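Handing you this structure, nothing more for now.
Here the complex is missing one protein chain, while the rest keep their positions.
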Amino acid sequence: MSAHDGPLGPGGTRPEEIKRRTFLDLLLGVGFVSTALSFAYPLWRYLIPPAVAEATTNSVVAGKATEFKNGSGTIVKFGSRPAIVVRTSEGEFRAFSAVCTHLDCTVQYKGDTSQLWCACHNGLYDLAGNNVSGPPPRPLQAFTVNLRGEPGQEDVVVTRA
Amino acid sequence: MRPVIVRTVLFQALALAVFAVSAEAQQPAAATGCQTCHASQQSATLATPARDFAVTDVHRERGFSCVDCHGGDPAASDKAAAKAPSTGFRGKPTGALIIAVCSRCHSDAALMRKYAPKQRVDQAAEYATSVHGQQLAKGDTKVATCVSCHGAHGVRPVGDAQSPVYPLNVAATCTKCHADPERMKGYQRAGAPLPTDQRERYEKSVHHKAMVDRNDLSAPTCNDCHGNHGAAPPGVDAIANVCGTCHTVFATKFALSTHSLIFERGCVECHSNHDIAQPSDAMLGTGKEALCGTCHSEGDNGFKAAAAMRSGIDTLKASIGLSQEQIDGVENAGMDMADQALTLREAGNHLTRARTEMHAFDPKLVDAVVSEGMGLTAKVDAAAAAARNEVSYRRTGLAISLAFIVLVVVALQLKIRSLERSTSGSRL
Partner (left out) sequence: MTQQLLSWLDERLDLSALQHFVSEKSVPVHRHSVWYYMGGITLFLVGVQVFTGILLLLYYRPSAGEAYESVKFIVSQVEFGWLIRNVHSWSANLLIFMAFVHLFSTLFLRSYRKPRELTWVTGVLLLFVMMGFGFSGYLLPWNELAFFATKVGTGIAGAVPGIGHFLLRFLRGGDDVTGATLTRFYGIHVAVLPATMTAILGLHLLFIQRQGMSVPPSVERREKAGEKIPQIPFVPHYVLHDVMWWYVALAVLAALALFLPWELGKKADAFAAVPPGIRPEWYFLAMFQVLKLLPAHIVGLEGEMLGVLGFSLAALVLLVLPFLDRGAGEGRSSPLVTVAGVAALVYMVVFTIYGYLAA
């Protein structure tokens, strides 16, 4: 320390140095807090379960039971392939893979004949998934349907058999 | 009366005239005198039928024995007595007599109802309409009769995998004669000799592959197009109908087109009859491999239509490929593209339908489907672009965190320096 510096403060420090140190401490504090926040925020969001609770490989919630009308068929996503949820005119739920066993087109529900129809080459399946007409060589893969939850607000759960 | 009915009645009459024996038994028939004697013969011609019949035979299992077809006296141990004319012994039937022997029972509905209620009883009538039946009526004994395909002594039901008429075995059975050039010499159709390479060609076909590789027994073999008992080639105008029994959509669209009026051989013109290959996009269009150029030339409407349809299909195919790449790329960066994958699958369905639609040979119809498909790929591309934006946004956020971290590092460095300065270095 040289002679022409200012008077010494407590602990052998100078006022400018104290200012610099306090500024530095502030900078450090801000840095720590901001990095801590930039870790804490993603961590917090990560821990909250996502909208779809689990990967839909083996089971998928197709919707609420009330959303499916009698005598209808709805396509839902099951893993990476489409599935079709059929509700017969008596209200019974059935579900099949919507991938036609002929050339992989997506089948649809045909209300007038109560069959599952593939538009590509006119393949027809009955509501048990059996291939009844046209090119499909095998029946549609059948899935299990269960209703889960409060009566009146059940979830329709489709599971790979 | 129509020749068919005449022939049928003649066969039946022959049958009734020959035998008076009725068949009633339901349990497998016991070994008879015929078998005991014949099975022990040296000569294969005499012994083999008896042995085959003893091993497995659908008739024997239902209580029929040698005498039900051949006549004779099973109880007699003496050859002469067993085969006396009074016993109704007929020996080995040949030619039209075979039809008579078989149809005696198999054309009798009341009888067949007792053993196999669902089985048809019109085989003999059908046979009479077939080329085989017609030739036989003219006196040609080289043609196939009941036993040529079903066997005589080791008859198995059609559903038995070892039966010569089980779907997987049909081609081999038919071509036992039809692939033999010696045997087929002299026969012709529409002025040309009959081919003998059908089996070779069929085994290259997509139908054969479906049956053998994918176990799809509903895939066609000889009898599905040519008929079983009424076997004859489908007529010129019938080809599209025959193919159309399974390929309904294509047949319907084809029927709408002008080609259905022009093509002599219908579907066969482009797809061949026996060696039907897996169709490819290369067959359509104006390129070297394309079939359209066989009739159409540069400048005519058909040429333009072919080019348009092919280009539409190619465009959609390429677009789907690109969209798939986009999805893959974005998925790797961590975005969930399952919904887009589903949409792209739908676009793939449109590609399949475009290839079907093409059989009406109208570019406008193909274009309608292709456009819809392109709309779907456009949606997917848009979603992928949005996902990429999200990835950039995330990266920016991460970059900002990085900046803060660097800030802390710098601040710490400065802090350490200042500490070192204030405590003037060493402490001890």
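Going in written order, the chains are labelled A and B, and every chain counts its residues from 1.
To be clear about the criterion, contacts are C-beta pairs under 8 Å (C-beta built on N, C-alpha and C of every residue); 3 or more make two chains touch, one makes a residue touch a chain.
From a predicted model like this one, the values you see are computed outputs, not experimental measurements.
Visitor: Which of these touches the unseen chain: B:E61, B:D224 or B:E331?
Guide: Here the residue in touch with the unshown chain is B:E331.
Visitor: For subunit A, which positions touch the chain that isn't shown here?
Guide: 35, 42-43, 45-48, 50, 52, 54-55, 57-58, 79
Visitor: Give me the subunit B residues in contact with the hidden chain, please.
Guide: Within subunit B, the residues touching the omitted chain are 331-337, 394-395, 398-399, 401-402, 405-406, 408-409, 412-413, 415-416, 419-420, 423, 425-428.
Just so we're on the same page, only the chains that are shown with their structure count from here on.
Visitor: Quick one: which bits of subunit B touch subunit A in the complex? Just the residue numbers, please.
Guide: The contact residues of subunit B facing subunit A are 210, 214, 216, 218-219, 246-250, 338-339, 341-342, 345-346, 348-349, 352-353, 356, 400-401, 404-405, 407-408, 411-412, 414-415, 418, 421-422.
Visitor: In their shared complex, at which residues does subunit A touch subunit B?
Guide: Answer in residue numbers: 11-13, 17, 20-21, 24-25, 27-28, 30-32, 34-35, 38, 56, 77, 79-82, 103-106, 119-122, 134-135, 137-138.
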